[in-house]
Structures are given as structure tokens and as C-alpha cells.
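The complex is shown incomplete by one protein chain, all other protein chains being positioned as in the whole.
By letter and in written order, the chains are A and B; residue numbering begins at 1 in each of them.
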Amino acid sequence: MSDPLPDPSAADWPLFEVFIRSRSGLEHKHVGSLHAADARMAIEHARDVYTRRQEGVSIWVVRSADIVASDPGEAEALFEPARDKVYRHPTFYAIPDEVKNL
Amino acid sequence: MYTQALDVHGREPVPAAAAEVAAAAARFQARIDADEKIEPKDWMPDAYRQTLIRQISQHAHSEIVGMLPEGNWITRAPSLRRKAVLIAKVQDEGGHGMYLYSAAETLGISRAQMFEQLLSGAAKYSSIFNYPTLTWADVGAIGWLVDGAAIMNQIPICRCSYGPYARAMVRICKEESFHQRQGFEIMLTLARGSAAQHAMAQDALNRWWWPSIMMFGPSDADSKHTAQSMRWKIKRFSNDELRQKFIDITVPQARFLELSIPDPALRWDEATQHFSSGPIDWNEFHAVLKGSGPCNRERLEARRSAHQAGAWVRAAATAHAAKQAARALASQEARQA
Partner (left out) sequence: MSAPAAAPARGDRALGEALFPYVLRLADTSLVLGQRLGEWIGHAPALEEDLGLANLALDLIGQARLLLTYAGEIEGRGRDEDALAYLRDAPEFRNLALAEQPNGDFAHTIVRQWLIDGWQLEVYEGLTGSADMRLAAIAAKALKETRYHYRFSSGWLLRLGDGTAESQARAQQALDSLWRFTEELFAPDEIDERMAEAGIAPRLGAAAGRWERRIGQELRTATLTLPERRPHPWYGKCGVHTEHLGHLLGEMQHLQRTYPGVSW
């Protein structure tokens, strides 16, 4: 039987990112990462590593290599244009105190 | 703890001229001074990156080497309750090692590389774990003193400037809060137990006190990394400040246990409102750090043999995953054909 990799023991298992839903009704939140050979093992490791103290009711794992992230070099272009659009926030509008239910 | 994939180095414009490097470093320092967190993809001076890799990986190594002296007592824990607690605690140390390796991985070093550094003897880890656990009381002393000292060291790192390290430390400190308490509980039970148990507790304190005091590192005058690390907010208190704080809170705890601290010079100083203590044997500290401690060889050999004995297991899982992926692809192609 030939092994698919020349020396698989030398390399780490792939890195996975772990997202945990702490209780139903809440979103999954990134909690950390771990190494696992396959997706099933990644779920088990995430359970054993990140939910030892009842931190979760649901787990997502995703290969770190599959995550596409924004570039900090583009942060100004991506995020600063939202800064002056204050009219998107309710506090922008002056309503007399006596008007209720607005 | 935060992904390598997010850690794309070199896409930032590399400052070419010395002036540009200086300007980038100044901007970086300004962010630190404004208490902003640095995240993996952000530009950072190479020395900052290297300092963090060194510190975080040493910290991670300490956690996993630290599993060994306490793990030595899992099979002999004297009650089922103590056994369960000890397993959970040693398991936590493994988890903490994992969080820290992950945090270091965001800086562009792999876990395999860090393991290689540990196993080859190139990397350092906390010298405390090179001392033997000879009696059950040592498990209590480690929880009380070693974890106590570790917590004192670690709480300030929760506010460290590097985001992934700070977040790992928040999780670690939260989980560690039970470690010190269980250790003290063991010491209390022994100190109030039979004469033999009390003697066991005193003997453990005698052996662990000075190594615990040394865990805070060389005194400020001799610490080569402190000043720069404080500027970068990787470190927030000096070694001597933390050491003093530890002594001040631990001495009354020892008195409560009716155990005596093995330092004849120890006394309360009214003027400073601190305990003053006798001289630390720094020769011992440096000897243990350099590899001449009682158990340096055992600890590294245990890690090496676990790593080597596990190689075929890791390879099997990798091979199986590749086969599964190939089979899934083949069946997908068969369906499409």
C-alpha cells in the first residue's frame, strides 16, 4: 500500500477554525482553531477542546485555508466610507420628547 | 487560535528605505501607545513578531511539558474524586498548550516547527517542570504555588497588545481559576491530616517554594527582554514586581496551613509594607534552564517518545483522509459521467 503523502507524519494535520453556538437562539461565534485530519475528527476535537465547560450546543468547523479574509491594507477603503452616514442611526433624528412610540 | 489563513504576510507594502521602516515602526508604536490591539495580518516589526513567537511558544511548551509532572500522579491519585479533578486539570494544561500553539501559529510558524524546536532542545520552557513530583503532596504544591505563580504572571497578559495571545490568555485564566483552589484544598487536607500527611505537605512546600519564586524569571536588573517587551505591551509588570506580589499573598496562605516557608530571612517589612525575603539562588535557576535540572532529560524524552510513537497514528489519519477524499471525488465523477 502506498501512502498518499511522502511523509505525512512530518506535517501537521490541517488547521480548522472552530465556531460555537453557546446556546440556541445565539449565533455561532469564532472561538479558536485546532488541527485535525478530517472533518469528523475536527468536530470531535472541537467538542473535546472547546466545549469542556458546557460552552456550546452546536459546532461549526471550517478549514482555515478555505476562509477568505479582507486585507488590512484595504481597511480604509472598505470601512471608512460608512463613518459619515450617521443618518443610518436613529439618534440622528431630533424628535420632541413629548412624541411617544417613535 | 486565530487562523494561519488570515495571516497573509508580505501583502502589505514592504517599507523599502530605512526611513520608511522607521515611519512604520513609529505608526506601530503609536497604535500600541493608544492601546490598540495588533491582529495577525497587521504590519508589525519583525522583532515584535519574533519576540511573540518566542514567548508564546515557550509558554505553550511549558503547558504541555507541565502535563508530565502532574500526570505522573493520575494513576495514583488517592481518591476517585481527586483522580477526576487531576485528569481534568492535566487535560486543561493540554488545552492551554493548544490555544497557545494556535496563537503562535498566527504569526507564521507551524506547530510542527515549534514541536521540532522543543524536541531538539532548542526551545525553552518553564524551568519549574524539570523538578520531580515525588509524593502526592507535590500535586497540591504545584496547584497552589506553581499555578498561583502562573496566574499572577498570566493575568496581565490578558491585556497584551497582540490580540490572539490576549484572547488565548483570557480563556486560559478563566479555566485556571480552579487549578490553584484544588491545589490549596489538597494542601489543606494534608496539613490538617495525620502527622505523616502534614510532613508530606511540609516537604513539598520545602521543595517547591524556591522554584516557584524563580518562575517569575531573572530579577529586573538582569532581565534582557523586559524593557522592550514593556514598551510593546507584551509584558505589563516587571519580574520583580510580580514576584513580590506573589510572596505577599502566599505567605499568609502558608501560615493558614500552618506550614513554614523555607526561607529563614523571610520577614514582614513595616517600612515597605511587603515581605522581604532571602536571596534567590540564581545559579540553580540558570542551571535548570540550561538543561541541568533534576528532570530535564526525563521531560524531553517523554515528549520525544510520545511524538515518535504517535507518528504512525498521525500518518494513518492523514492517509485515511486522503483516501476518503479520493473516493468522494471518484463517486462524484461517476455520477456526472
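Quick notes
Quick note on the criterion: a residue touches a chain if its C-beta (ideal position, glycine included) is under 8 Å from a C-beta of that chain, and two chains touch if they have at least 3 such contacts.
Because the structure is a prediction, the values reported are computed rather than measured.
Across the whole complex, the hidden chain's contacts among the shown chains comprise A, B. Interface note for the absent chain: among B:A17, B:A34, B:A122 or B:A196, the touching residue is B:A196. Here the missing chain is touched by one residue of B:A88, B:I151, B:V170 or B:L266, and it is B:A88. Even with one chain removed from view, chain A keeps its contact list with that chain: residues 1, 3, 13, 34-38, 40-41, 44-45, 47-49, 52. Within the complete assembly, residues 64, 67-68, 71, 74-76, 78-84, 87-88, 90-91, 94-95, 97-98, 101, 136, 186, 189, 193-194, 196-197, 302, 305-306, 309-317, 319-320, 323 of chain B touch the chain that is not shown.
Going forward, only the chains that are shown with their structure count from here on.
Centroid to centroid, with C-alpha atoms defining each point, chain A and chain B lie 26 Å apart.
Every residue of chain A that touches chain B in the complex is listed here, in rising order: 3-5, 8-13, 15, 17, 30, 32-35, 37-38, 41, 49, 52-53, 64-67, 69, 71-73.
For chain B in complex with chain A, the touching residues are 1-6, 8, 11-13, 39, 41-43, 88, 91-92, 95, 98-99, 102, 105, 110-112, 168, 171, 175, 311-312, 314-315, 317-324, 326.
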